[in-house]
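Report on the following structure.
Removed: one protein chain of the complex. Kept in place: all other protein chains.
Going in written order, the chains are labelled A, B and C, and every chain counts its residues from 1.
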Amino acid sequence: MAVMRYSEALRLAMTEEMERDDSVFICGEEVGQYQGTYRVTEGMLSKFGPRRVVDTPISEIGIAGMATGAAMAGLRPIAEFMTWSFALEAMDALVNHAAKITYMSGGRISCPVVFRGPAGVGTQLSAQHSQSLESWFAHTPGFKVVLPSTPEDAKGLLKTAIRDPNPVIFMENAGIYGQRGEVPEDTDFMIPFGQAAVRTEGSDITLISYSNMVLKCLKAAEALEKDGIHCEVIDLRTLVPLDMDTVVKSIQKTHRAVVAHEEWKNVGFGAELASRIYEQAFDYMDAPIERVGGADVPMPYAKNLERAAIPTDLDIIAAVKRALA
Amino acid sequence: MAVMRYSEALRLAMTEEMERDDSVFICGEEVGQYQGTYRVTEGMLSKFGPRRVVDTPISEIGIAGMATGAAMAGLRPIAEFMTWSFALEAMDALVNHAAKITYMSGGRISCPVVFRGPAGVGTQLSAQHSQSLESWFAHTPGFKVVLPSTPEDAKGLLKTAIRDPNPVIFMENAGIYGQRGEVPEDTDFMIPFGQAAVRTEGSDITLISYSNMVLKCLKAAEALEKDGIHCEVIDLRTLVPLDMDTVVKSIQKTHRAVVAHEEWKNVGFGAELASRIYEQAFDYMDAPIERVGGADVPMPYAKNLERAAIPTDLDIIAAVKRALA
Amino acid sequence: MAKTAVKEKSPSDIGLDTLLGHYKTMVLIRRFEESTYRKFREGKMGGYLHRYDGQEALVTALIPQLELPGDKILCTYRDHAHALLCGTSPRAIMAELMGRATGCALGKGGSMHLIDPDNGFLGGDGIVGGPVPISLGVGWALKYKNTKNVCVCYFGDGAMNQGGVHESFNMVGLYKLPVLYILENNQYAMGTSVSRSTGQPDFVKKAEAHGIAGERVDGMDFFTMWDAAKRALARIRETGEAYFLQVDCYRFVGHGVGDDNTQGWKFYRTEGEVHEWMKKDPIVKLGAYLKDAGVLPDELAEKIDQEAIAVVDDAVAFAEASPEPPLDSLYENVYS
Partner (left out) sequence: MAKTAVKEKSPSDIGLDTLLGHYKTMVLIRRFEESTYRKFREGKMGGYLHRYDGQEALVTALIPQLELPGDKILCTYRDHAHALLCGTSPRAIMAELMGRATGCALGKGGSMHLIDPDNGFLGGDGIVGGPVPISLGVGWALKYKNTKNVCVCYFGDGAMNQGGVHESFNMVGLYKLPVLYILENNQYAMGTSVSRSTGQPDFVKKAEAHGIAGERVDGMDFFTMWDAAKRALARIRETGEAYFLQVDCYRFVGHGVGDDNTQGWKFYRTEGEVHEWMKKDPIVKLGAYLKDAGVLPDELAEKIDQEAIAVVDDAVAFAEASPEPPLDSLYENVYS
């Protein structure tokens, strides 16, 4: 185990996989000479050279197409979006090509590609840079959708993503790139998709979340513990595949739930989660599931408005109290 | 009242609004000389000329930008996507521009634009042409999202859309373009957004749906009526704004619900609807809400597989029976 | 005299025998397409159906020059001929068009998504411009793996107006990738003529603007197309850099079965225009050349035609006798 930042864990995962397998390469805007917009790929160009660390023009369709086509031709590309908001430019390449080629070909083509990059809000980047599109991707069959919340998961899940034979949507959170944690150094350390992690056990209510929001749930749980409220915090880690077993087992114990994410609440992933919980554990529910999500507005620039638009641990606490009322 | 097809009702709405207001024009692929891919704009070029009925190259970003920019500069464009699947090309223009400019400008710019075109499945168009993206758009604040199910609604809602000062996502369904119905000839006939229609009253269960799926719900309701099961069928008509009052009132009476749509079930609009029903009427629910939706696979080509992927009235009937079991 | 003509017009490396083979292929394509139309109208197929009638030389004078499966092919939804040329069996193609389990994509893709990776054919694509970003990645992979292979990417004149095409051209130009672009300039994108869809109709300039050299070629003439393809491929294999061919041609039928049926094509082109182009039918032209050269007497021409029809009929019979995909395959192949 070594202690490192979330962003360093990502770099370690990519570095290990690139050392292991020559067919892995990374492409994207400013991933090379500039050392990565968020320094995730720092040093990788000088280590691997321009064949394997490829700076691209500002051409998201091109990037997505390059990665998808290369995957169809047998490589294992990692394409970085500078932020996920810019993936809006490439939706056709992603959704109508990467996600479907395997199905359309009757399984004759595999498309082992990882699309990764930061999502996340909180530094006043305003409306156009604050999209977190995981619900769109989770809605689209053909993708796996992964959102790690810790350095350890960042490494373990990214390695699984790179070795997965399918297109993987890998969303990091810029707000936690600097977060430190223990990370296994084993080069075969991988975390399987579809296994949620129970971050804290508790008996009164289940908080279900992913990415950055898990940390806010843990903070809320800590505060609530002092009031004698025992929260079970579940980190989904992957939205597709989704580990409902862990969720349902917890609900059968707690009978109450809060689902939480930073992205817009309306038609967000929380809605799916709540619906599935009711479908699979209706008789256990003692209170309506509370959803916590981002305000349904384009992200405002002003600090105070932005703060009001992003859900916090306090919003989770309030939701828990409503659910227990 | 006149009896006409759904597609004719759309044409009538556009024609009336273009006659009323010179700032309304239509642009899109094959809307003019070719008379519209689905003949929705048939005859309009010769009536209004190339200034107001504009054939475009196959450039969805250009089309979306043209309409958005023209709206920002004071016109009232109607942009047609040949099918909504091709809107994938234009997501940035739609989501990061049209939907946000009003908010980002602090309300100083209005963007009165209608994006319309067919969605819908069932004629073996296979994976890339079978997207129905309403859940994506409903997720994105700044859009209104409209899906008419009858010729009358097609006219009344499209006229409201054209006069609305905001970007409106107007999704037609190719499967019902030929459907006939009574349509008011009054040139000021409009249907306000945010008012669901109760298509059939019933006391046992509420079926909630929109677009083509409403017709399947009505068919299911008719069949179930023979078994003595009285369904209330609600047509949402607009997903944003959403008329939860009508839904909740019905649920308070029936205590059971099926939500249904053709698009992929996973993270579809049905999840949002179910979640909101629980949030607003938890204590009334006697059984889990049943969701009916498209199979979570890219649309297959083969007729039998396609049929299996698209939800039918029989699926609704089965869902009703489960909910009543 | 015939011999002289061969010397004059035919590249020296195509023997008359081989040429006869290419002629057969073109006849097969034509008969295949005609039959798909009939089968569509009989209700044996669904979705869209886009025929290649008139454009046969674009594939027949190029794909045989490739080294498949090392070289790769991408194309549009107008893809039956490409599949045939790559070596996909007519049976597997016809079965795919009828949505059968024996189709080259197990019935899941249909007409727009024929595919056969074992033969280097990475598929048709239902999205206008769609294959071009993919070609960038395929070209990248070919270079990355240090092969001498080429990716050939076909797309339509309408696709030149797709942004993704320009992004990809630029990156292919920047990275110097071994891609041969074939612009199937059949003059129309559905109902929109080239002059109604572009601010500047010289497509070669559009490629050059991104650093991809190119030229304009008459795609109605087999030899011209063959020579251009040959030079282009040699150049790409030598330099490793992309090349662009604007191939002028014409589709004799409607955009798809839709405007074939309804004669909707009359909205955007005249019968006179169609007939003018039909005079340049590449099959008739090559046939006349072979006849002149003394190797295609009428009886042989007739025989070749009958053989083509027999191949197509066999494919149809095979497809019709094939089972639909099993219902439980609905959820298969979403993931690898």
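Here is the rule we use: a contact is a pair of C-beta atoms (placed from the backbone, for glycine too) under 8 Å apart; a residue touches a chain by one contact, two chains touch by 3 or more.
Bear in mind that the values here come from a model prediction, so they are computed numbers and not experimental data.
Across the complete structure, the visible chains that the omitted chain touches are A, B, C.
For the options B:Gln33, B:Ser110, B:Thr123 or B:Gln280, the residue in contact with the chain missing from this view is B:Ser110. Shown as candidates are C:Gly43, C:Gly199 or C:Gly272; the residue that touches the absent chain is C:Gly199.
Only one of the listed residues, C:Met45, C:Met98 or C:Ile212, touches the absent chain: C:Ile212.
Against the chain not shown here, subunit A presents residues 29-30, 33-35, 37, 55, 57-59, 61-62, 86, 89, 123-129, 295-298, 300-306, 308-309.
On the side of subunit B, touch with the chain left out of the figure occurs at residues 25, 51, 54, 56-57, 59-62, 64-75, 77, 92-93, 96-97, 101-112, 141-142, 144, 165-166.
Interface with the hidden chain, as seen from subunit C, comprises residues 161-167, 169-174, 196-200, 205-206, 208-212.
As a working rule, only the chains that are shown with their structure count from here on.
Seen from the C-alpha centroid of subunit A, the farthest chain centroid is that of C. Computed from the mean C-alpha positions, the centre of subunit A lies at a distance of 41 Å from the centre of subunit C. Between the Cα centres of subunit B and subunit C there is a gap of 37 Å. For subunit B, the set of residues touching two or more other chains reads 86, 89, 126-128, 296-298, 300.
Contact with two or more other chains is made by residues 105, 107-109, 113, 125-127, 130, 163-164, 334 of subunit C.
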